[in-house]
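For this view, one protein chain was removed and the others were kept in their places.
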Amino acid sequence: MAPRYAPSLRSRLPPLAIVLQVAFIVLFAFFVETEDFKEENEKEFINSYANFQDVHVMVFLGFGFMATFLVRYGFSSVGFSMLVAAMAVQWATLLNGFLLISSSSWKIRMKIQSLVDAELCASSALVAMGAVHGKTNPVQLLLMSLMAVTGFVVNQWLIHTLFKTLASFMSLHVFGALFGVMTSWVLYRRENTPKHQKEKFNSKSGLFAMFGTLFLWMFWPSFNSALVKYKIIAYGTYLALAVSTVTAMAVSALSSPKGKINMVHVQGSILAAGVATGAAVTTVPWMDMTIGFCAALLSTLGFRYLKDHMLHAFECHDTCGVLNVHAIPGMLGYFAYLLIRLVRVDDGTVAIRLAMHHISILLITVSMSLVSGIITGLLLKWSFWRPQQDRKCFDDQAFWEFPHLSVHK
Amino acid sequence: MAPRYAPSLRSRLPPLAIVLQVAFIVLFAFFVETEDFKEENEKEFINSYANFQDVHVMVFLGFGFMATFLVRYGFSSVGFSMLVAAMAVQWATLLNGFLLISSSSWKIRMKIQSLVDAELCASSALVAMGAVHGKTNPVQLLLMSLMAVTGFVVNQWLIHTLFKTLASFMSLHVFGALFGVMTSWVLYRRENTPKHQKEKFNSKSGLFAMFGTLFLWMFWPSFNSALVKYKIIAYGTYLALAVSTVTAMAVSALSSPKGKINMVHVQGSILAAGVATGAAVTTVPWMDMTIGFCAALLSTLGFRYLKDHMLHAFECHDTCGVLNVHAIPGMLGYFAYLLIRLVRVDDGTVAIRLAMHHISILLITVSMSLVSGIITGLLLKWSFWRPQQDRKCFDDQAFWEFPHLSVHK
Partner (left out) sequence: MAPRYAPSLRSRLPPLAIVLQVAFIVLFAFFVETEDFKEENEKEFINSYANFQDVHVMVFLGFGFMATFLVRYGFSSVGFSMLVAAMAVQWATLLNGFLLISSSSWKIRMKIQSLVDAELCASSALVAMGAVHGKTNPVQLLLMSLMAVTGFVVNQWLIHTLFKTLASFMSLHVFGALFGVMTSWVLYRRENTPKHQKEKFNSKSGLFAMFGTLFLWMFWPSFNSALVKYKIIAYGTYLALAVSTVTAMAVSALSSPKGKINMVHVQGSILAAGVATGAAVTTVPWMDMTIGFCAALLSTLGFRYLKDHMLHAFECHDTCGVLNVHAIPGMLGYFAYLLIRLVRVDDGTVAIRLAMHHISILLITVSMSLVSGIITGLLLKWSFWRPQQDRKCFDDQAFWEFPHLSVHK
């Protein structure tokens, strides 16, 4: 099976991964130190550790297993997500430390929040990966994730430098999704047809995907409260997620000719409320619920109608539908955020300035994601990372050994 | 595949779900507000958030996946449990606020405990659902869960009004189980034979069910400590669960003609100790362990002998055996609770009054569950919710699309 493909993976992935890994260890040796072992640091650590764990589970288990709905690509989804996330968190810890944390010394001091920030960067890269899942080899995924983390952190740094505001969840989701979709578009224009022959899913792989989805769904309130001061904000996310579950199932059944619920659509769309409320940051439950309702509606309809349209009209294939799950609900939530703030402003000039400010941030994020997505796509097209044989990508057998014990030889 | 069934689902589920969902959002807009964003609320929130998360995982992941042992109904178990739970927590938040929380204003103020309470109500509805799993369509499940939550909260309110005592886990388990069994009995008398043809399970679906069961099992100490002041009570539940695991496997092998352990029996019975100790609320480890031993013994024997007897003698089919997992251990635990308190009383009159008090609570709960279960069963029999085609219910294919990508059209 795929014997001609294998050699190129062997000669590319191990050298690249080992060289990068050793380089990261050296960089950590020079630039990173932990907090002192003191009571007060310990206390802060324990208080934030549960929140960190929830995000940790989402990044490493949730995103990986969510993509297992592809029958022949289940194991690769999980395995490569883990590889990519493990690299991304190391790279994000370094980049965040260099660019975003102002410190008197040139050393990066690791705190529990550094790990949470690094995992959020990694989750942006995993969102991007959702668009190219099953069409790329692990070497490409590794490069892509490092590019995504770099682009995302540079975007955060740019916004912070220009507007003196902190990171928000809008940029995480919108950047990740558009970056991934652009990369997929550049990589696979005019060649996607033969690749999809093996993209099918069944009830068994659906259960694994449901596991991943549920872990994302259950811990999303923790995710959305990872960057804000008041964790009570989780109430709204929790209720919005409940609303979007009901809405996504209802809309999926309504828009199906046979009246059946589409498992894959629902698994994506029940998360849309989490994305939208993370960007909206309201403090009123019913507003979050309304935003969740709209997000699930848009997302489910996007899966039904937009995903195919994107493929046929723009030759852009988005495996996990990240455009519907992350980009559109992220923007929806951001506009809701802006609207809520505009309503409270009496003065017209102030309102216009406020709107300009937020729309500029959105435009910068969108531009950055498009540009870095296109660059990454072009880079990954380079045949060095992409031998002819990688047409068989939708298949675990191309990358993984499932051997019998050697006694049978 | 069930083409004649589908139209009725499409014309029933989406309108009902969307109307209910919009109504809930409107009710939340008028009646629910969150806590103020203050340091002290924040502190309480963080302290209780981990406990809430454990219950959250049990309700949304545990109960859903526990029922995946049915080979052809795995995906529906998880999907519909999620739909039902998402509705039930919203409805329970509102009902609890209206009936049980006395407040000076007419607004319901959402706290972290409100969410825990709502999830406990939802778990009672999910217990009830266990009895009809695989024999009902999602429209019926939705209605049934709202009825179960209503009945349960009214029961809590009745007990609170009459006896000035707070809710206990006995009522959660006994109400849920008897409600479900009665609904199943009313719905399926004289027609259950053809439905069971597809109720089979194998080792693969058993692993998914084991996942759900394990999450319930691991977090049950958190569940039982959700309503008590001293969380240290979790020690007893923890030990009792360990005892019941050993006991359930031993008794299952002993009562099998072939000496094999029945996977489904064990998955139910290892949880019986959690139910019983939750109702017993002892503070002494060996008592909890003894109660756990008895609960697992009764539950496993119930699965072996009672479940079939119920089916043949009373034409009552209980898919997940909730009678053995929840009702019987719940009552066992409650009698242990009463016994422990009676032993400490010297005065005969006081003892009789105490016994009367607790037995009244049990009788009210049993009556309420029977009455509301019968009403719900009759309601669900109404053909509007129940087209002729729903005989094929034991099948994921009737409700879910598992499509290939549209490029293949």
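Some points to look at:
All chains are identified by letter, namely A and B, in their written order; residue positions are counted from 1 within each chain.
Definition applied: contacts are C-beta pairs under 8 Å (C-beta built on N, C-alpha and C of every residue); 3 or more make two chains touch, one makes a residue touch a chain.
For clarity, every value in this text was computed on a predicted model and none was experimentally measured.
For the chain missing from the display, the contacting residue among B:Trp217, B:Phe335 or B:Phe399 is B:Trp217, taking the whole complex into account.
For the options B:Val154, B:Ile261, B:Val345 or B:Ile364, the residue in contact with the chain missing from this view is B:Ile261. In the complete complex, the residue from B:Leu311, B:Leu342, B:Val366 or B:Leu379 that touches the missing chain is B:Leu311. Contact between chain B and the unshown chain involves residues 47, 50, 54, 192-193, 196, 199-204, 206-207, 210-211, 214-215, 217-219, 222, 230-232, 234-236, 238-239, 241-243, 245-247, 249-251, 253-254, 256, 258-264, 266, 270, 283-286, 289-290, 293, 307-308, 311.
Taking the complete complex into account, residues 3, 6-11, 13-14, 17-18, 20-22, 24-26, 28-29, 32-35, 37, 41-42, 45-46, 49-50, 53, 56-57, 60-61, 64-65, 68, 74-75, 78-79, 82-83, 86-87, 89-90, 110, 115, 138, 204, 208, 211, 396, 398-408 of chain A touch the chain not shown.
Simple rule for what comes next: only the chains that are shown with their structure count from here on.
Chain geometry summary: the mean Cα position of chain A and that of chain B are 34 Å apart.
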